[in-house]
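A protein chain is absent from this complex, but the other protein chains hold their places.
Let's turn to chain A:
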Amino acid sequence: MGDEAVADWGICPLPEQQPQAVCARWSQHSPAQPCLSHSPVCLQANPFQHRICRVFSTSDTRDDSMSFEDFLDMLSVFSDSATSDIKSHYAFRIFDFDEDGTLGRKDLEQLVNCLTGQGEESRLSSEEMEQLIQNILEESDIDKDGTINLSEFQHVVSRSPDFASSFKIVL
């Protein structure tokens, strides 16, 4: 789904001053290699780094390595000039941990655990998790099927005031 989606959506180009920064960042990682086998430095502290690499990687070997073009795609999705549609589309793919096309309870649970941090003492208890997932589904699941599909997700995110400002990476 990756390549067609990118072509269909027509990822917006990065603004003019970005290419130098992008090239500089890329050469920091791998001066000679065509692919990154580990996540970029700008994602090191990000709990979603593996998901991001998986979503944007187009390598045939499915080892989540990112080529320069993949890196550019990722940066343009996360840039300021990307529209909210593109961002919410890719956010949906990133949050879909089991890649079944919908955000089910397991996905939401993994998402919340990523947010609160690694480690036993930084997790919500199971009752709290249950209550939280219940609330999220109440707020966003319109057709009441227990999962959030893409259009429901995009609907909920379009009314969220913080999404545009938090879902971006600035080099």
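Criterion: contacts are C-beta pairs under 8 Å (C-beta built on N, C-alpha and C of every residue); 3 or more make two chains touch, one makes a residue touch a chain; residues count from 1.
The rule is simple: contacts and distances are computed from a predicted model.
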item: Listed names "Transmembrane channel-like protein", "TMEM9 domain family member B", "AP-3 complex subunit delta" or "Prefoldin subunit 3", matching UniProt entry of the absent chain; value: "Transmembrane channel-like protein"
item: Chain A, residues in touch with the chain not shown (by the definition above); value: 41-42, 44-48, 78, 91, 95, 108, 111-112, 114-117, 122, 124, 128, 131-132, 135-136, 139-140, 142-144, 153, 156-157, 159-163, 166-170
